[in-house]
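For reference, the structure discussed in these notes is given below.
What follows is part of the complex, with its chains left where they were.
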Amino acid sequence: MSTFQHIKPAGKAQFKDRYTTKAAELLTPWEEGKKGDIAIIGAPLSKPSISHSGASFAPDAIRRCLNSFTTYNIERGTDLQEDSKTIIDFGDISMHPTSIEESHQRIYESTKAVTETNTAPFTIILGGDHSITTSTVKAIKETKGTVGIIQFDAHHDLRNTEDGGPTNGTPFRRLIEEGHLQGDHLIQIGIRNYANAKAYHDYAIEQGVTVYTMKDVRQSNSSITELIQHALTQLESKVDTIYLSVDMDVLDQAFAPGCPAIGPGGMHPDTLMEAVQTALEHPKVTTMDIVEIDPTLDTRDMTSRVAAHLILETLSK
Amino acid sequence: MSTFQHIKPAGKAQFKDRYTTKAAELLTPWEEGKKGDIAIIGAPLSKPSISHSGASFAPDAIRRCLNSFTTYNIERGTDLQEDSKTIIDFGDISMHPTSIEESHQRIYESTKAVTETNTAPFTIILGGDHSITTSTVKAIKETKGTVGIIQFDAHHDLRNTEDGGPTNGTPFRRLIEEGHLQGDHLIQIGIRNYANAKAYHDYAIEQGVTVYTMKDVRQSNSSITELIQHALTQLESKVDTIYLSVDMDVLDQAFAPGCPAIGPGGMHPDTLMEAVQTALEHPKVTTMDIVEIDPTLDTRDMTSRVAAHLILETLSK
């Protein structure tokens, strides 16, 4: 009946311009057999964080921010919708309220299950805090082989696990100690002054981890591209697949006000974007996580908007 | 595959206690032929407001708050789910971005269409600002006959329409002037000092409107029930159907911080609840709107929580 023409499902009654596709419309809930260009899954876990964190709200916030973007890349002249790009959305992994061990196990199992479906050539995991990366990398290793990691982060995340267990300060330590990652397959970019213990930098060096500080980034300034290309070259012959781990606190606090561990002296988002774009061009780069956004601390979802922007770039891959 | 057991659709991966039903689970999207205990529809319109208002966000906020309530009424010993109570959710009416006239027309048409389906014996319209009530009452009148209104409000809402057109200050004036409502079928409760022009109070009296000020409410204190019963008796023989129009600013600012026009000297929410409960017992009471909640101004959705609580009471009707 025509009188129903203006009634829309709850939350869907907003203005629709017939020529505009919002990026969020590219999200298609997963169903058995569906294929797409990227697969996305949320890991809303932040209880392992050392400091209070609402990073568990980030998958929702990032998806919500996809409503603030369209599908058209004016700089390349390409349109994600015209090019039939699709994001298969597996939804979120349900977390256990009181067992962090169980939650990590669920992330491992779910990431493995998602990857085994071969739904898409590229997978994005939305954290959550950085503790999830041990689980996701372990799953990727089992499905795709030896993993190399390019980590964007202000912090090493190589803390000892005796003091606090599998916190968000330990993911790469646990991967190395548990034998899922070789130190020389890990490249850390954006590590910051007065943000890490010397002991963990020493550990990184001992393990053969490649460390680029913010000073390195600043000095390579107009050429983060070269730094990334160098990193890719270093990894490509040694590993089967390359995993990008993007801790948003690699950005300066003015540009990422919603990270739990904000601080001055960080990266500009245009630099991060360029770095990720360069990495995406490499055929072995097949997985990315985006972690450490706490929407309850953010200013107008600014940090989640940067994350949503990064996701769209993966579709131009 | 069992490894998918913890993956849930986006936004649905929260903790589930097997014995607890959240009130939001009672919401069932409308489909042709479905019947329920109450029908709900959102009218997310606030552009007609005299002052800046984000009341268009209220339908979403109120539905979201239903997640903070369960289905069990411990005081009556009844459970909405056990009693198979259902809320048929028609969703929201899509508003025109630049034509308020068209938006009002859509609300009229949609409310009429919803009511004509005879989906439920009770209908709730979630505003939006109070301007929507002219449209909804007009629709109710065409489907249910002569309408009597019990309006909870700090304000008369009887402003002249020449100065600003169909604003949120005019709904009952427009109903009277357009012949959809007789003045003596309107009962206003909670009208407040220094919140109205004398001219509009004079107009109310002239038109035979019954006006209970906050002083009347305070003096009837332990007996708002009697005041409401008196109102119902006054209306029941004259009208075919009774419509409750709940402008949340009837409440004191400490209890309804999210209304655009907050102020001191208002009603306590327990009194409003008791008044609505009493009204709901009357068989001719078949429709209710809840208006003037601006979630962008609210403190932790407090005002929307009161609204959600009111909705649940209608299910015990």
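By letter and in written order, the chains are A and B; residue numbering begins at 1 in each of them.
As a convention for this text, a residue touches a chain if its C-beta (ideal position, glycine included) is under 8 Å from a C-beta of that chain, and two chains touch if they have at least 3 such contacts.
Since we're looking at a predicted model, the values are computed, not measured.
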* Asked: Which copy number describes the whole complex, given 2 displayed chains of the same sequence?
  -> 6
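Assume only the chains that are shown with their structure count from here on.
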* Taking each chain's centre as the mean of its CA atoms, how far is chain A from chain B in angstrom? -> 43
* To do: Show which residues of chain A lie in contact with chain B when the two form their complex.
  => 1, 3-4, 6-16, 27, 29, 41-42, 44, 59-60, 63, 89-95, 97, 106, 109-110, 112-114
